[in-house]
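Accompanying notes for the structure given below.
Missing here is one protein chain; the remaining ones are kept as they sit in the complex.
Showing chain A:
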């Protein structure tokens, strides 16, 4: 029989109580068939020859012994993973942003980035929210969905949104004040183009649905008598 076909072996020595087997040592010897193995081998238990131990490479005695034992850091096998995405958030869901500059805005969810943050866009023309990252905890997912099949978000990742590293300027006294202020505030043109390309497909699918455009343009707010714990989004 091929070894793989064997069923996993149940114990030959059933427990009477936990820790006490039914059969004694000598009975188990007989049951395991060790007498048969010995007989086959001419009276003694079969032995393997020990492999010659590899000669350990000659170690020089170290020059320096540290006075106290150094602690080894503990083993850490954790893997970094993006936060678990709530079941209510799928690409195309309309989210309500709860905090920050765009609080109250209704916004379209595109995808989750590897850092766990959500990539989101207004679209910009509709409510002024650009391509932006948002944390899942600061967002309410509504049940309204937008069709995002026409949008390509492959190129966006956390690096795209990171701060630009400025090259070190040489210290020239006259140029010091002038050069710094020039390039800081304008948004680079390629980011504007990315925004337009993402929004073009989105706006097309938004305009197909009646009232969706004005819905996305309006802000969410709690009114008198609204109980958040009873609201269904």
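Basically, a contact is a pair of C-beta atoms (placed from the backbone, for glycine too) under 8 Å apart; a residue touches a chain by one contact, two chains touch by 3 or more; residues count from 1.
One rule holds in what follows: contacts and distances are computed from a predicted model.
The listed choices are "Ribosomal protein L35A", "TECT1 protein", "Pyruvate dehydrogenase E1 component subunit beta" or "BOS complex subunit TMEM147"; the UniProt protein name belonging to the chain that is not shown reads "Ribosomal protein L35A". Interface note for the absent chain: among A:94, A:108, A:141 or A:198, the touching residue is A:141.
Here one chain is not drawn; of A:7, A:25 or A:227, the residue touching it is A:227. Contact residues of chain A toward the unshown chain are 86, 88, 98-99, 103-104, 137-141, 219-223, 225, 227-230, 233.
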